Structures are given as structure tokens and as C-alpha cells.
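What you see is the complex with one protein chain gone and the rest in place.
Take a look at chain A:
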Amino acid sequence: MSAEIEEILKRYGNYPNVAGIIIVDAFAIPIKTTMEYTLTVHYAALAHNLLMKGSKMTQNLDASNELTALRLRTLNHEVMIVPEENFFIIVVQKPGQ
């Protein structure tokens, strides 16, 4: 699994404007991060909640459907949360023109 994670980090790290990448395990504990610790834990916990709510909602609307990604656009950032089988990935981008 760690090889997969390294590959993910490498892949997303090359994208422009990436402010941080956090890999969080199934218990909302960050296992790898490129950001500073307190912020990482913060993002991990909040993203985990949002993801849980989102997948529950998707399943409620249609039992055969499932959530594949969540993207939040704010004034200053863009946060992408992607659930994988045993973990989930959070990528924070600073959109620039």
C-alpha cells in the first residue's frame, strides 16, 4: 500500500498549484502529508466527516450508486477529496491563472 501512496504523492505533486496532499487512513488518521501537522489533522477530520456524509447521502438516493470524488471550491483554494479502498486522499490546490 505504501508504494501506491508514494506513487499518488508523486503524481499529484507534479500538478501545478498544489498546496498540499494528505493521505488519510480509514480511521481519519493522516498517514502521509506534505502540509504542516495541525492543519493536516484539521483537514483530515473535516474531510472524513464530509466524505462519510456524502457517501451515505449518495447511497440513500440510489443504492447502486457510490461517491467517487468530492470537490470543494472556495474563494482561495480548491480541495479535492477522493476515497479509495482503504484510505482517502485530500489534495489542496491554490487555483492560479
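Going forward, a residue touches a chain if its C-beta (ideal position, glycine included) is under 8 Å from a C-beta of that chain, and two chains touch if they have at least 3 such contacts; residues count from 1.
Keep in mind that, in the parts below, contacts and distances are computed from a predicted model.
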Protein name as given in UniProt for the chain not displayed, "Golgi pH regulator", "Blast:Dynein light chain roadblock-type 1", "AP complex subunit beta" or "NADH-ubiquinone oxidoreductase chain 2": "Blast:Dynein light chain roadblock-type 1"
Chain A, residues in touch with the chain not shown (by the definition above): 39, 42-43, 46-47, 49-50, 53-54, 57-58, 60-62, 65-77, 79
